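Structure first, then comments.
All protein chains of the complex are present and in place, except for one that has been dropped.
Read from first to last, the chains carry the letters A and B; within each, the first residue is number 1.
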Amino acid sequence: MSSLLGLTAHQLQGLLEKKEISSEDLVKEHLTRIAQSEEQIKAFVTVTGQEALQQARTIDEKRSRGEQPGSLAGIPLALTDNLCTQGIKTTASSRMLRDFRPPYNAAVVEKLQEAGAVSVGKCNLDEFGLGASTENSAFFPTHNPYGEQAVPGGACGGAAAAVAAQEVVFALGSDTGGSLRQPASFCGVIGLKPTYGAVSRYGLIACASSLDQVGCFTRDMTDCALVMNVIYGRDAKDSTSVSFPAGDFTKFLVNDVKGLKIGIPREYLQEVNDPRITAYLQQAAAKLEELGAVCEEVSLPHTAEAASCYNLILAAEVSSNLARYDGVQYGLRVQGEDLVSMYKKSRSQGFGEEVKKQIILGTYVLSSGQYEDYYLQALKVRTLIKEDFAQVLSKYDCLLTPATPTAAFDFGAIKDNLSLLTSLNTLTCPANLAGIPALSLPFGTAAQGSPCGLQLLGRAFGEETLLRVGYALEQNTNLTQPSPAVKGEM
Amino acid sequence: MSTEYEVVIGLEVHAELKTKTKIFCSCPTEFGGEENTHVCPGCLGFPGTLPIMNKKAVEYAVRAGLALNCEIQEYSKFDRKHYFYPDLPTAYQISQFEFPICKAGYVEIAVNGKKKKIRLNRIHLEEDAGKLLHSGNSITSSQYSLADYNRSGMGLIELVSEPDLSSAEEARTYLEKLRAVLEYTGVSDVKMEQGSLRCDANISLRPVGSSKLGTKTEIKNMNSYRSLQRALEYEIERQREVLEEGGTIIQETRGWDEEKGITSSMRSKEEADDYRYFSDPDLPPIVLEPAWVEEIRASLPELPDAKKDRLVMELGLSEYDADIITGSRALADFFDKTVTLFNEPKTVANWVMGEYLRLLNAEGTEVQESKVSPEKMAALLKSQATGKISGKMAKAVFEEMFMTGKDPEKIIKEKGLVQISDTDALGEIVEKVLAANPQSVADYQAGKEKALGFLVGQVMKETKGQANPGVVNGLLKQKLTD
Partner (left out) sequence: MKITEQEVHSVAEIARLELTQEEGQKITHALQVILEQTEALKRLEISKVKPTVYVLPLQNVFSEDQLDKCLTQEQALGNAPEVEKGCFKVPRII
């Protein structure tokens, strides 16, 4: 039998349905791959091989009894370790939660289980989602499958690397300001941040509640639509989740962009450091025009303020959301002579430096005397950014931008490099501030074969257009599928 | 020359909402229960959990607001109030800071016959914290504490008054009035002993005539109406003494010590709390359409003030009786229902104010738990009114009915308490008694009125007390003058 690694969910589905392969074999093959490549990649914090095999066998039994085992039945996936899994360690890559076993599943985990998808483990991230490289993980950094010296991006670098390294077929992660799209771009996979509210956040360990969304990493657009079919929709446990009337997302996978108006925000192009990325973007635009779309340069005038606005809102919400980690109900406790000293010791030893920095910044900007000067200003700028998008997207069906200013950088490069971080955030965080959907799509490679990525931004609940444009680029170019990162014989 | 001081008090009252479930999750609000069994990941503050607003809690807050003459706010939202304490699992309390659900209400109280309007600044929704059990006798002497989160996340309304109260008695009366309104509207159990009604007071003194408020202290730990009044009386005197000696009041939180009868400093405001409020992004705002508010208004029951007016104006009760009867909804409902079954309001009021309240107090029972139903009460009063039993018997029957819950008819029968009013049956006994007591007959006829009393007594004795004394009296007089 030829290797199943690298195949997409929809390809594997066909084989599983025809019973040419079993889910157990499929999971085994991926577990073997994980065993081989983890020493190098370090994508996983926890591998749940036994549970996965057990679940795969149950799926196989169902299938052999002729039952319909679900739309993603038997397909191996990975979850970012900030998604709660009942009885299975969920750490958010923090010392604070090193031994935390939630007594509940995240809503998306339940939905995937119902669809029969098989989780093989929990992936590394920057602690609590704060970072752009996985270097802020309390455990270890993950390595980019396309180059050992390069970061996989972050926060959800583990999940992106796991998909790129063919350790799993797809993965779930979260996106607060680019945590999903940026690593997708660095690792040459597709990353989707849904419209705010489209996917339940219940059970996602909160980073910044008004920005966080759960999304997915896949290898192609069809898989993206298939995963969306499972995870989208209103959940009674998340007041900010809404029902999405799209129905079956695969129906938007049409190779037709005729008449679509696509804007290219000029402010985004200014952030790019690598001329190849600009060239790829122009190449994509030219292809779309050739296919009948109209591409025009547009302006989002408050783009330059987005990163600062984001920094303040992020920190404020982080300081609030992470206040609960105090060593009482769960998590790390470091004994102290009294309550306050226990609090301080537990939190100081449980959190890493970046987390502490964000908590202090957030506490500061929410404190009386600073609130109006910082936090309130940021909320107002957020309005301007939202309005920029509303205005442009009333005339254009979607926007085409670079996903990242560079291809994956090396370890250590982002540390104390605020301008690089600002550039990264500037390209991705506006979508979170405005709550609109954003898709990062691999498009070409930079030096040493590192993947580059483009980003599509749509109207709120306008995922349909992103799928359509992404699919058209996938069908009509050979740039959306970088060659496999890891050779089969590694 | 000594300065005259004026007392300025404002109350912050917390009432636990009588919803079935907590305000942001589906755990029960039931009192008691084994520690940490009425909890879910949400009210334990576990990572990734999210609050969901209980619709009933919103409706209850609006009910309270309408009953207290508030302006119901079309737009309200939730904010996070941050502080670290082990009874607060997320280290922030979800509350309403910027846009509360109700604003600007008032209640009327009467103290020493004088009516006064007490304004409410606001009513807002928030969640309760868990409970801490301390290892020692007090928090200061404890080596450790234990946290139980069964109460964590229960729905509360906080009712904040304006500083319109000017004595401890007014404060107490105001709190009792709030209690009655919240009980009538059914939004809270309002039991201070169980903590479903809690009260903190802000209090300051200022020279009469001064328009500037004095420095206030906040008083906590008052667990009954009586302790509220005592604590405030104490604090007024304490502040007066400090001021008279030329001292200054320190702005601080003071705890009431019930046993010692004093307030003492808990912490000073210098460690100023900065709660770092901001809108909770997890909870969309509440928008109350006028139609919804009207629907809630239409469902309000008759409120204490209206009920009292009706009892006085229409049923002819005294102000005093009406005040006591309407002081609790349960008692007022008992009264109303009994009157519909036995339409003599004053008689019913006399029984309610007399025997019924006496036994309730003596037994420490609540109206809701009492075994006496309005039906039984009315049946008893009918028996008395028709002469079936005497007033004295009725009291005895009531007492047994109160203790056992038996039907009055059954008690009357079991005790053989039926009053004999039948002139034929009594006539025979009267004849017998007259024949057996010729001396008394002679005495009466000789003008000794007292002899009649003796003869009545003999008839009662013969009938084991069941004879209707009025009828016996009449029969005897008739026979003796024949």
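Please note the rule applied: a contact is a pair of C-beta atoms (placed from the backbone, for glycine too) under 8 Å apart; a residue touches a chain by one contact, two chains touch by 3 or more.
Just so it is clear, the model here is predicted, and its values are computed rather than measured.
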Visible contact partners (per top-of-document touch definition) of the missing chain: A, B
Selected residue (touches chain absent from view) among A:58, A:377, A:391 or A:475: A:377
Residue touching the undisplayed chain, where the options are A:103, A:412 or A:449: A:103
Sole residue of A:10, A:63, A:193 or A:347 that reaches the chain not shown, by the stated touch rule: A:347
Option from B:39, B:102 or B:201 whose C-beta touches the chain left out: B:39
Positions on chain B where the hidden chain makes contact: 19-21, 25-28, 34-41, 44, 52-58, 77, 84, 86, 132-134, 139-140, 142-149, 274, 279, 281, 283-287
Chain A residues touching the omitted chain (full complex): 99-101, 103, 196-197, 210, 236, 239-240, 242, 302, 304-305, 307-309, 311-312, 319, 323, 326-333, 335-345, 347-348, 351, 353, 356-357, 359-361, 363-364, 367, 373-374, 376-384, 386, 418, 422, 433-435, 460
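FYI, only the chains that are shown with their structure count from here on.
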Footprint of chain A on chain B - complex, ascending: 41, 44-53, 80, 82, 84, 86, 89-92, 147, 274, 276-278, 280-284
Interfacial residue positions of chain A with respect to chain B in the complex: 82-84, 90, 92, 97, 100, 102-104, 106, 201-206, 209-210, 236-240, 316-317, 319-320, 323-324, 326, 328-330, 339-340, 343, 363, 366-368, 371, 375
